[in-house]
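Have a look at this one before I ask anything.
With one protein chain withheld, the remaining protein chains of the complex are depicted in position.
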Amino acid sequence: MQSKLSILIGCGLLLANVAAGGQAKAGAGKISDGIVKVGVITDLSGLYSDLSGQGSIIAAQMAVNEFGGKVLGAPIQIVSADHQNKADIAANKARQWFDTQQVDVIVDGVNSAAGLAVSKVANEKHRIFIDSGAGSTRFTNEDCNPYTIHYAYDTYATGSVTGKAVVQHGGTTWFFITADYAFGKSLQQDTTTAINGVGGKVLGSVLAPLNAPDFSSYLLQAQGSGAKVIGLANAGGDTINSIKAASEFGINKKQTLAGLLVFITDIHALGLQVTQGMYVADGFYWDLNDATRKFGKAFMAKANKMPTMVQAAVYSSTLEYLRAVQAAGTDDADTVMRKLKEMTLNDAFVKNGKIRADGRMVHDFYLFQVKSPGESKGDWDFYKLVATVPGDQAFQPLSASRCPMIKK
Amino acid sequence: MSEVFGIPLPALLGQLMLGLVNGCFYAMLSLGLAIIFGMLNIINFAHGALYMMGAVFTWIALAQFGIGYWWSLLLVPLVIALFGVMVERTMLRRLYKLDNLYGLLLTFGIALVTEGLFRHRYGVSGLPYSIPEAFSGTFNLGFMFLPKYRAWVIAASLLTCFTTWFVVERTQLGAYLRAATENPQLVQTFGINVPAMITITYAVGVGLAGLAGVLAAPATQISPLMGTNLIIVVFAVVVIGGMGSILGSIVTGLGLGLIEGLTKVFYSQASNSVVFLIMALVLLVRPAGLFGRER
Partner (left out) sequence: MPNLSKVRLAGYGALLAAGLVAPFVAYPIFLMHALCFALFACAFNLLLGYTGLLSFGHAAFFGTAAYVTGHVVKTMAVPPGLGVLAGTAAATAVGFVFGSLVIRRQGIYFAMITLALAQLMYFFFLQTSFTGGEDGIQGIPRGHFLWMVNLADDRKLYYVVLATFLFGFVVIHRTIHSPFGQVLKAIRENEPRAVSLGYDVNKYKLLAFVISAGLSGLAGAMYAIVFTFVTLTSSDWHTSGEVVLMTLLGGLGTVFGPIVGAFAVVTLQTQLADKVGSLVTVIMGAMFIGCVLLFRRGIVGEAVGLYNRVLGRRPY
């Protein structure tokens, strides 16, 4: 019955041919393969697609256009992929990009589980990964490596800035609803440290799966705890749904909700009526200064919404990477990485930013308060600036980093 | 504040109430599966996908055509039932003479196609559907604020389950149906159109899934993945209850919803898996299920 083997073998060879791809050749000339490829790996269809997604691809393209589409005479190309918030898809894609498609740098990497997976592959393949989308502090602590930069924010920054602000305004007891993966746990931990430091107290927490269909039972648990503040250690669609369910069950009448990582797109989705008065820690807001307004409006023209911190950071990281390639005179990963860590970064997203030895990009952070519908002058006019937190206070100090690359 | 086993009573009752709401969905879905299994002798793997379609169509009706919740409650189950008729007439019908595993595989394929198409079109992040005007607000039950909409879900699905049970067990139509399940050839000789009956049964079964989808739309995130995750739990419910009786599937569905709610209070990490654990236990003690007969 196996007599049609020749067909099978033919099939096998055909498949093999389909699968065949050239192996990357490194180090030939200044620009390997004669092209600089930027891979945008992101969530194009899931709960983070609003805050990163298509907008990140647009942002990366804006950086390439601004750079003139060429670096050291070689064309710059952008490729993109949807990791569907799955670490295995992200890792496989990154590996395939590095192995067979000559991708030089990967940006965005939203979702900490997926981002950490990409970071591992980048380290193994000695290529650069600049993460702007993911928040876990593991990138610059236990899981740091010489080829990964953590660019936009981390849970230490957003959790501690928001947590302290809420405690100082009377929210002294907390209960967390935490997204059940690297990012959520890291956010809860970093916020807890911050609120304990200013006299707050944590009464309990519950883990909710990523993209949970219904948050009501977790909110009932939070309600039962009697805490004054329900800390939402989640992001994107999960945050939005938690806040909605809280208002459905009347939980927001007696307890305050604190979003520990809130993006401008979340405020847009929920509306000012629900969110007014909330404290938001963010690394970017379009209406900060002339440069941010110019970038924001240009992005708006293409994406039909204002950029989030992640999207602005994808633009900035792509631009700074290209500048580093230009300055280094090569796209060799080690040389470019050295250059990036020497440079002082300045563009629409970042002012005098520096990349530390552990891979953390240090820049100013901001504490905003959401305007009331009456204060807002129109769509996307959402935030009042409460405080500017200098980078060395917003981010975990290098001395506290658990990154093995840091010699103490 | 009074306590039971160290758990504040309000928290306990609140979780039980939410568990009951979930149990209503389990009951409606396992009821549909039981009806279809009784007549067609297949397990409809597409049941979850049809439930999802019910919810998504409700959203589309409002977002694209301005059709409100009440009309959706009527129309969407009909559309899903019609879709069921198409599936039964064009595909399932060809498989009745084969091993009934093929029916499972076919409906699994249908589930993948529908889930994939909706996912391609709408992503997985969830489509928002606001609660209908008549049910906005909450009832203050003392121990919790029960959103009026959730109360309506409980009432509507209990009514649906009771009506279905009544029709099958207590009416002439139901008698034909039960007879055709036992002995199709004999019923055919009495001049009853059995193939048409099969089609109608399938349509009603999936229509129930569609109705559950409409009821779910305002209460949960409408997402293309909502059906498949649910249907695996419902399979376990069906195994626990056994395929024997309509009443059995309703009672098991509601009961397991409550047990899940209880688990959330005492050991919430296990709330996802408690149904499967109970299934394993039931298999050890009563392999045919609580209400089932060995076939």
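General observations
We call the chains A and B, going by the order they appear; numbering starts again at 1 in every chain.
Quick note on the criterion: a contact is a pair of C-beta atoms (placed from the backbone, for glycine too) under 8 Å apart; a residue touches a chain by one contact, two chains touch by 3 or more.
Keep in mind the model is a prediction, meaning the values are calculated, not measured.
Note that the absent chain touches A, B when the full complex is taken as a whole.
Of the options A:K120, A:K164 or A:K371, the residue whose C-beta touches the omitted chain is A:K120.
Note that of B:A63, B:M86, B:V113 or B:L173, the residue touching the chain absent from this view is B:V113. Within the complete assembly, A:D82 is the residue of A:D33, A:D50 or A:D82 that touches the hidden chain. When the omitted chain is restored, the residue from A:S45, A:N141 or A:S225 that touches it is A:S45.
Considering B:I42, B:I80, B:L177 or B:M226, the position touching the chain not shown turns out to be B:I42 (whole complex). Contacts to the hidden chain, counted on chain A, fall at residues 1-9, 11-13, 15-21, 45, 81-82, 86-89, 91-92, 95-96, 99-100, 112-113, 116-117, 120, 124, 180-182, 209-210.
By the touch criterion stated above, the residues of chain B touching the omitted chain are 42-43, 91, 94-95, 98-102, 104-106, 108-117, 119-120, 228, 232-233, 235-236, 238-239, 269-270, 272-273, 276-277, 279-280, 283-284, 287.
Convention: only the chains that are shown with their structure count from here on.
Across the complex, chain A meets chain B through its residues 45-47, 49-50, 84, 206-207, 211, 213-214, 216-217, 220-221, 223-224, 236-237, 241, 244, 248-251. On chain B, the positions that touch chain A within their shared complex are 8, 10-11, 14-15, 18, 119, 123-126, 128, 131, 138, 144-145, 147, 149, 219-221, 223, 226, 229, 261, 264, 268-269, 271.
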